[in-house]
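Below: one structure in structure tokens.
Here the complex is missing a single protein chain, while all its other protein chains stay put.
And then subunit A:
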Amino acid sequence: MKRRKLDPAEATANFAKGADDRFQAATPLRGLLNKVFPDHWSFLLGEIALFSFIVLLLSGVFLTLFFDPSMQEVAYDGSYLALRGTEMSSAYASSLHLSFEVRGGLFMRQMHHWAALLFMASIIVHMARVFFTGAFRKPREINWVIGVLLFLLGFFAGFTGYSLPDDGLSGTGLRIASAIMLSLPVIGTWLSAAIFGGEYPGELIIGRFYIAHVLLIPGILLALISVHLGIVFKQKHTQWPGPMRTNENVVGERMFPRYAMKQGGFFMAVFGVIALMAGLFQINPIWNFGPYRAAEVSSASQPDWYVMFMDGLVRLMPNWQIYFGPYSLPPLFWPAVVGLGALFTLPMAYPWLEARKLKDTKSHHLLQRPRDNPERVGIGMMALSFFTVATLSGANDVIADKFHISLNAMTWAGRIGLLIVPPIAYYLSVRICLGLQQHDREVLAHGVETGIIKRLPNGKFVEIHQPLGPVDDHGHPIPLEYRGWVVPKKMNKIGALAPAVKGFFFPVEKPAEAPVSPAPITSSKREEIGSKR
């Protein structure tokens, strides 16, 4: 019998046919392969968060194989001699075991921690990009709200995560968390007792935080991230204004192959950077902190950086206690509960507040350059400077120590700074935006400075400007309209210089003929005000 020859092309085609018979996949798949994405470096900031999250899931699963979320007291007998014989919880002992006696365990622990820090950092930078360019406007308000929720969940994922090793530092963090719960009016003691299963610290909290950290919070995070990306996909990405770009189209490149490849390459690069950091930079050396003891803490006790703003606010709060007859409201309530609440609810409401103020009900798919909405930039800078002052105050004891400043002076500087820095940031950023706007208009009206000085017959010196558009009968440029995109302001941006030659030591290929400088502006280019990229 003759063996049938297997033709790979035919086999693939048959497989594809079979798949389409069953799932009707061909038509939607065509749409997916063809989907166009706009491209700009700032659109990739959110990707860093996504990639860090994937690294978090991968490294986190590894850690669960060795971590024991139990507060059972054991005597340490591992290879770190300095702690041998010390009574500690199983959680702390297993974290030490993971760091010292599991091959590559410390590397995985540090990778998990660095990925978490990067996750939060990239979320903040991504949020800033979305905010300052107005990408949150209709129809994307819901996705903005989901983004804020992702930050909040990341905050709690981080807090529950660094509480798990039950070392000296994380126990102190838990104690403060319990105090924050206690500060709630009426229900405070009941809430703390419910979470800790009785008196602080009890014997349940590590187990409860563990299930929250490995199942509940990542489950919700995963669901919200899926919805977040799904909405981006459905609504299509925003794009910058520019030549050919309108509110009704997407100008860019198709998802496959180039865009998807760039995503994959970027993922690997982010993963590589996290691995480098995990290997080279020590983070959370829990063996130095010892097991948690209620009586022990050292100075320079700082939480992870994304919690520091809250610690800073708590440090700066004056000791204002409010009394209601026999009851009282501790000052801790304001920065920790009200402060955290406001920092999350106000940004969530912002898209609607801005739309209401501007009476704007239209859908926006074109981004705004920050300078074109100075008020928004001012408000954003206010929020960021508030966050920065609060975060720095979270480390004010370290700053005071390193720079030999009085600790009390640092606290007062933070208190005053929290009130006056944001308004200054608002004023300055609004002025800068207006100045940038004005310069754009000036170049559009008069042209680009050439650096050529001309002497007039009457002895006056003038600089010659290269008009960007047509000129009138007297040779004066006809002012152009601003289209919301970069205005070329240097002669080499409008073709006055030859294109760069490829090659490091010698040209790889013969360079193209250099154009006469300045390049003649062809009629087709007169309509555009693009960056010529």
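We adopt the following convention: contacts are C-beta pairs under 8 Å (C-beta built on N, C-alpha and C of every residue); 3 or more make two chains touch, one makes a residue touch a chain; residues count from 1.
The working rule: contacts and distances are computed from a predicted model.
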Chain not displayed: protein name in its UniProt record ("Cytochrome bc1 complex Rieske iron-sulfur subunit", "Sulfate transport system permease protein CysW", "Phosphonate ABC transporter ATP-binding protein" or "2-hydroxyglutaryl-CoA dehydratase"): "Cytochrome bc1 complex Rieske iron-sulfur subunit"
Hidden-chain contact residue, picked from the options A:223, A:268 or A:338: A:268
Per the touch definition above, residue among A:328, A:345 or A:438 touching the missing chain: A:328
Given A:21, A:248 or A:472, the one touching the chain that is not displayed: A:248
Those residues of subunit A which, in the complete complex, touch the missing chain: 27-28, 30-31, 33-36, 73, 79-82, 87, 99-101, 103-104, 106-107, 110, 139, 171-172, 175-176, 178-180, 182-186, 188-190, 192-195, 197-201, 235-236, 244, 247-254, 257-259, 261-262, 264-280, 292-301, 311, 314-321, 326-332, 363, 365, 396-397, 407-408, 411, 502, 508-509
